[in-house]
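Yeah, one chain of the complex is gone here, protein chain that is, but the others are all in their spots.
Chain IDs A and B follow the sequence of writing; residue 1 opens each chain.
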Amino acid sequence: MTPKTPPHQLQLNEHGQLRHFLTTEGLSTELLTEILDTAESFVSVGKQAVKKVPLLRGKTVVNLFFEASTRTRTTFELAAKRLSADVLNIDISTSATSKGESLMDMLWNLEAMDSDMFVVRHQASGAPHFIAEHVTPSVAVINAGDGRHAHPTQAMLDMYTIRRHKGDFAKLNVAIVGDVLHSRVARSQVHALRGLNVGEVRVIGPKTLIPADFEGLGAKIYYDMAKGLKDVDVVIMLRLQKERMQSALLPSESEFYRLYGLTMEKLAFAKPDAIIMHPGPINRGVEIESAVADCSRSVILQQVNYGIAVRMAVLSMAMSGQTEVAAQEGGV
Amino acid sequence: MTPKTPPHQLQLNEHGQLRHFLTTEGLSTELLTEILDTAESFVSVGKQAVKKVPLLRGKTVVNLFFEASTRTRTTFELAAKRLSADVLNIDISTSATSKGESLMDMLWNLEAMDSDMFVVRHQASGAPHFIAEHVTPSVAVINAGDGRHAHPTQAMLDMYTIRRHKGDFAKLNVAIVGDVLHSRVARSQVHALRGLNVGEVRVIGPKTLIPADFEGLGAKIYYDMAKGLKDVDVVIMLRLQKERMQSALLPSESEFYRLYGLTMEKLAFAKPDAIIMHPGPINRGVEIESAVADCSRSVILQQVNYGIAVRMAVLSMAMSGQTEVAAQEGGV
Partner (left out) sequence: MTPKTPPHQLQLNEHGQLRHFLTTEGLSTELLTEILDTAESFVSVGKQAVKKVPLLRGKTVVNLFFEASTRTRTTFELAAKRLSADVLNIDISTSATSKGESLMDMLWNLEAMDSDMFVVRHQASGAPHFIAEHVTPSVAVINAGDGRHAHPTQAMLDMYTIRRHKGDFAKLNVAIVGDVLHSRVARSQVHALRGLNVGEVRVIGPKTLIPADFEGLGAKIYYDMAKGLKDVDVVIMLRLQKERMQSALLPSESEFYRLYGLTMEKLAFAKPDAIIMHPGPINRGVEIESAVADCSRSVILQQVNYGIAVRMAVLSMAMSGQTEVAAQEGGV
């Protein structure tokens, strides 16, 4: 699955509107800001007595999960339902592929059912991109996490959280801490932060867990928490992929916690009003101390809350951008 | 999970309205009657051409099943959908907890998604109570069965069935028969029957399967069907938990059936117009004879029918009681 079309070209229609949402890489400041502004209007929907708007009424959204993730699937399902869409959950690991059908045959079938949107989670990097390249123009593709590549809606909810709690990106130092190597969200965060012209992005972790190319993305690399957290406004902790720690990449879990686990003590290096973020699910005592996760400066649960609104924004924007494409090219 | 707040205090708001529904214990006659009266109005919804009312439109109801139960989950899903709610089914045994997330972190996440109600099924007694103690005020918790402790919506649909078919509780003798020890519903039934001032509650079964404290709850204990069923108006059979009968609690399944299985012969001890009830699924020939289950005095399928209406009543009442609380305390 080696994509041919550059993503920034693939995911926008000719008017520069979002049509698919595959990556935060290459998106303009204007478009990133439009996503955040659109999400703003949806945050209040979750507080209404009737948490629904009719924007996607009568649309068919297919959650196409090649890798199980109850948490992510749930947030997309809720976002789609609050937009009044009809939602189909398809768990691929237990279904069609067992009959030996090819990926493309399965997608063509779902297209033929007049589906409007595929929300794709896949263990292989690039899979949503590949799918977006091959689907009919009337279907929008949303990346719900692919391999170690990207998790763009998670990155955008992080951006929303930062803007809401700390304001102007240009004045902020943001640190991303931990197992960057195995994270699909770190890369998406760096692209989004750079696209929003953040003051400074830092990446902190052990050498073995920071990929070589992160400096090229515009992030400063730190191997030491004291130096890396100095004067930051935002600390984004990454989940330690414990299942992968049997490898030789790290001496031990406790050693990792001692050096990079976010404790109250290490948090003192950051600005006194720095906020703490985490994409969840958190490993208490592995990459973050419970006292930090639960303190008043932690905005971890607010992230979850904004996550529904940001996904509603992305779904409705992509549906609208793709409808325009379909109208011009003619759908199936 | 040892609860701190007494349930009768926890499940009511300051105006005495239902806010969570955890147990039938300690509920006033007025409130129990209000549930039955509310259910009355919903029974007819199932007979309409459009089986829907808009009471929970735009609300998010999460079926949080830590223990699989297709039957119970289906009844709550239907009840919520007929109230026009958006329903999320989360089967915990196969999901989030596999990533090592704590129960509370998972609940906080679901809260943060602006969920309105958790319908909780759990193998541990007290789990829904524990959850109700810790959720944010804007979320209502409904107990869909916890360990051997309680199954209050099942008990209330039984009460509805009794009232509908036999009228005034004060004039009735009700017998609960069988494996009381392993039943989560028997305890809820006794509390509800006592709360509704039933004439007499009897519990019938072998000594090994009747917990010592049932006499204290206001039930008369019988070890003999002939004596226990004499002059009763209602016979509630319990399901024999066959998977647990390998234990030393009973000599054999056939011996149990000989002594306590409800046959036409034993039914003759009861009043001629006594009705027969069972929470289902029934074990034909284990605790009940097929001829009894299918006879005209059996109201087992009516129980299922009323069950949807009773759950609609409980869901809508708790949502309304909790909305009042949330309005005062301020939600998330």
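To be clear about the criterion, a contact is a pair of C-beta atoms (placed from the backbone, for glycine too) under 8 Å apart; a residue touches a chain by one contact, two chains touch by 3 or more.
Keep in mind that this is a model prediction, so the values were computed, not measured.
Although one chain is not drawn, the whole complex shows that of B:11, B:24, B:60 or B:75 it is B:75 that touches it. Residue A:60 is the one among A:38, A:60 or A:241 that touches the chain not shown.
With the whole complex as reference, residues 57-60, 86, 88, 90, 94-96, 99-102, 105-106, 108-114, 323, 331-332 of subunit A touch the missing chain. What subunit B contributes to its contact with the hidden chain is residues 46-52, 68, 70-71, 74-75, 77-78, 81-82, 242, 280-284, 301-302, 304-305, 307-308.
Following the convention adopted for this analysis, only the chains that are shown with their structure count from here on.
Centroid to centroid, with C-alpha atoms defining each point, subunit A and subunit B lie 41 Å apart.
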